[in-house]
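Removed: one protein chain of the complex. Kept in place: all other protein chains.
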Amino acid sequence: MLRLHYNLEKVSMGLVAAIMVAASIGGIVEIAPLFTIDETVTLPDDLRPHTPLELAGREIYVREGCYACHSQMVRSLADELDRYGPYSLAAESAYDHPMLWGSKRTGPDLARLGEKYSDAWHVAHLRDPRAVVPASIMPAYPWLGRPLDTRLLEAQLATLARLGVPYDDAMIANAEADALAQSRPASDGAAAVVARYGERIAMRAFDGDAERLTEMDAVVAYLQSLGTLTNAPYQIIGGGEQ
Amino acid sequence: MVGTLTRSERRIGIVLSVSLGLLGLGMAAGARHGVMAVHGMMALGLGLALIFHIGGALYDEPEPAPGRSGRYYDAPTRFGIGMTLLWAIVGMAAGVWVAALLYWPEATPPWPWTSFGRLRPVHTTGVIFGFGGNALIATSFHVLQRTSRARLADALSPWVVLIGYNLFCAWAVTGYLMGSTQSKEYAEAEWYADLWLVVVWSVYFTLYIRTLARRNEPHIYVANWYYLAFILVVAMLHVVNNLALPVSLGAADSFTIWSGVQDAMIQWWYGHNAVAFFLTAGFLGMLYYFLPVRSGRPIWSYRLSIVSFWGIVFFYIWVGSHHLHYTALPYWAQTLGMTFSVMLLVPSWASAGNAIATLNGAWHKVRDDATLRFMFVAAVFYGLSTFEGSFLAIRPVNSLSHYTDWTVGHVHAGTLGWVAMIVFGAIYTLVPQLAGRETMAWPRAIEWHFWSAVGGTLVYVIAMWNAGITQGLMWRTYDESGALSYSFIESVRTMAPYYLLRTLGGAMFLGGAVICALNCRATMRAAGGREDAADHPLSLHPAE
């Protein structure tokens, strides 16, 4: 062995090759089977992708770095099921590019947040967290009141569709219109949004103002969708379990 | 710096700068999205500045003396050390500021770019890639030449690497401020910056191999094994983790091609090994050179070096899944991550032990020489944080520590105690040499720096251990009635004193880094701008 190494360390490309081999094995063994073992992800029938408005909200969630303080992953531990709700399934983030499981909980987990609070609360909280939760150390996001830029939405949906998220052509073509309509339940386009994305999506003026489509609309729509993309986790451990 | 280049190199340099400027112009013109336009302008500005800088000196400055191939090329190292110190201050100041925000959230001004979530990656990227990366590149050039007894293979590539790399860091950090991020921890930079880094890294690797090929010493020294592992594995991790589809070629927006659980595994395969090959392997290379140089002692055991090197390279890659215990990642992958983390402790401690045993016979120097003491403390913290890491990787322990400030404590035991300390040790060894002097300009200031760094680290880490364990316990404690004892917000309230302490510890550490930067500047100034002051003739030892 020593003799072998003694010679290896004289050949730079030999060292390079040996390092590449030694450093590849672990990754291959752990990553490749995640694509081949079927039970890794069991896609439930009722799983839906995010609506364009929710997707825009998700982009803002990423932009503002909310994931730095909030996880979206209820671990399989009794206290977490008790506090947050059913443990997270791999399927729930199957359409998430990238996943936002997070690695730090400066604030609480958000995986089961959808419909836990009202839109008005979210708006008040994001504008000034300490106005509603005096002990909060979350930053205020007063600038979310500005208009939502929807110009990239269509391209975003198309890109995700290419990566396997089930957005069909109509969804892609109508992305901008759907984003607007989801925040204007009384508008003409509203029925089409429901037809495309299903009954379970929330159709509301999320920021309280149906006239303006703001970043706040998008973030709140996204937050209200967390944990509601499929019913599967609730079926597995039963509703009201906690 | 231009004085170290020949006329024809200067001309090629101008051509490269023009290409950079054109790339920037193309980006700025083609961008549909604000961030990319700003980044294009940055590249254009940098290209223009370089054109003027090199062009201004093209015929004016004398060419380097003909015998330069017999001398080391240290100008890039000097520049790299400067960037290291600059990023140290930027990154750590961002750290102190985000630490303060957690104690005093109202302090956030109402501008989006000052918000915690945007500044936190500025901190992590600033310190890991800006501070750590520049230190690695700068020292690797120095170590590579000395241990090969050969000059760098050419004079332009090191500049391409350093300038290109710093452009990457600047793009990354300014991108986050403007809200452009892929959100993958430690890989947040957007797709075009990722691509740019691939180019820079290829030049780096090629330069390394070409220089090794010219070595006058048949054996490649251990430090170079580590630097090579750092360069190679980081390249592999970077490419796979950052595979993404841009939303449009004109927008700083993309989607990772991976999703869900596979994305999580790949992200932490990357994330953990960013720790392993960026924050550990590279710095072990640094340790393996500067510790024996400063202490004047031979490495304690060549055989142990071999085993710990290959142990680290092989085991580390397996352990990323310990960041995903109890999550939706399949159990089997977690088990592998846990067991390999435990086995990993052995090569890790073997390296730490090898370093500490090397000091046998030099303990009086450790006592008297703050520079060597930095390296000693680094080795101790390396041992401590790897022990802690292996402990945290055990599932039941992780069930308590994960998501809490304990992780943050562990991180900073590693980064402040190990990474930053070894860098400071290396800098204090290197800078006088580069300036052609015996000592730093203010030798006493090294002592101050040392104690504020050690004090700051201890305050930071101990505060976070307490914070994290308290948090973890508060989240999971049931009282005898069978109900959870604490609400989440109570745990937030309990953190306040720890967050305050952490801010103070961080400020101490930052203070030390500022002293270091001033000291280095004074030392370099005293060199009187003689570019070649430190280029030593190649050692005359015969090659074996």
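To keep things simple, chains are lettered A and B as they appear, and every chain counts its residues starting from 1.
Methods note: contacts are C-beta pairs under 8 Å (C-beta built on N, C-alpha and C of every residue); 3 or more make two chains touch, one makes a residue touch a chain.
The rule we apply is simple: contacts and distances are computed from a predicted model.
Enquirer: Assuming one chain is omitted from the figure, identify its UniProt name from "Fe-S cluster assembly ATP-binding protein", "Dihydroorotate dehydrogenase electron transfer subunit", "Cbb3-type cytochrome c oxidase subunit" or "ABC transporter permease".
Expert: "Cbb3-type cytochrome c oxidase subunit"
Enquirer: Which of B:F255, B:F309, B:Y326 or B:F381 sits in contact with the chain that's absent?
Expert: Result: among the candidates, B:Y326 touches the missing chain.
Enquirer: From the list B:R7, B:R303, B:R367 or B:R444, pick the residue that touches the absent chain.
Expert: Looking across B:R7, B:R303, B:R367 or B:R444, the contact with the absent chain belongs to B:R303.
Enquirer: Among B:F168, B:F340, B:W465 or B:Y498, choose the residue that contacts the chain missing from this document, as touch is defined above.
Expert: Going through B:F168, B:F340, B:W465 or B:Y498 one by one, B:F340 is the residue touching the chain not shown.
Enquirer: Can you list where chain B touches the absent chain?
Expert: Where chain B meets the chain not shown: residues 146-147, 149, 217, 219, 221-222, 289, 292-293, 297-305, 307, 311, 326, 330-336, 338-340, 342-343, 345-346, 349-350, 353, 357, 360-361, 478-490, 539, 541, 544.
Enquirer: In terms of residues, what is the contact footprint of the unshown chain on chain A?
Expert: 2-3, 6, 29-30, 32-33, 36-39, 75-78, 80-83, 85, 87, 115-121, 124-125, 131-135, 202, 234, 237, 239-242
One rule holds for everything that comes next: only the chains that are shown with their structure count from here on.
Enquirer: Roughly how far is chain A from chain B, centre to centre by C-alpha average, rounded to an integer in Å?
Expert: Comparing mean C-alpha positions, chain B is 30 Å from chain A.
Enquirer: In the complex formed with chain B, which residues of chain A make contact?
Expert: It comes out as residues 2, 5, 9-10, 12-13, 15-16, 19-20, 22-27, 29-31, 34-35, 37, 39-41, 59, 62-69, 71, 73, 75-77, 79, 82-83, 87-108, 129-130, 133, 135-143, 151-152, 155-156, 159-160, 162-165.
Enquirer: With touch defined as at the start, can you tell me which chain B residues reach chain A in the complex?
Expert: Chain B residues touching chain A: 32-33, 101-103, 105-106, 108, 110-112, 115-118, 120-121, 176, 179-185, 209, 212-213, 218-220, 225, 228-229, 232-233, 236, 240, 245-248, 251, 253-267, 269, 277, 303, 306, 310, 313-321, 323-330, 333, 336-337, 340, 399, 402-404, 407-408, 475-476, 478, 484, 488-489, 492-493, 495.
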